[in-house]
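Every protein chain but one is kept in place in this view of the complex.
Take a look at chain A:
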Amino acid sequence: MNPVNYLYLAALLFTIGATGVLIRRNAIVVFMCIELMLNACNLAFVTFSRMHGNLDGQIIAFFTMVVAAAEVVVGLAIIVSLFRTRHSASVDDASLMKL
């Protein structure tokens, strides 16, 4: 199969993730969309690795997975504590950082 199709899929997934980040208010959903974007990137990396015939892209994909795992831990902890204090998981409610 033509590897460029994987790139189209990655672009589609990334776009879906980005759109989700921009239009959804629920912090959990936003978080999931971010994961979707990360995985779209991973898919693109692996595809490029395959297309160029070296392992660089795969190695970076592993790095991304590690970082994503760490991010999930921290991010979920933040969302949980936010929900506990505000009884809401909406990202628009946490809008105090402005002039």
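Simple rule for what comes next: a contact is a pair of C-beta atoms (placed from the backbone, for glycine too) under 8 Å apart; a residue touches a chain by one contact, two chains touch by 3 or more; residues count from 1.
In this text, contacts and distances are computed from a predicted model.
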**Request:** Among "NADH-quinone oxidoreductase subunit L", "(2Fe-2S)-binding protein", "SoxZ protein" or "Amino acid ABC transporter membrane protein 2, PAAT family", go ahead and choose the protein name stored in UniProt for the chain not displayed.
**Result:** "NADH-quinone oxidoreductase subunit L"
**Message:** Of the residues A:V21, A:V46 or A:I60, I need the one that contacts the missing chain.
**Reply:** A:V21
**Prompt:** Given the full complex, what residues of chain A touch the hidden partner chain?
**Reply:** 18, 21-23, 25, 91-92, 94-99
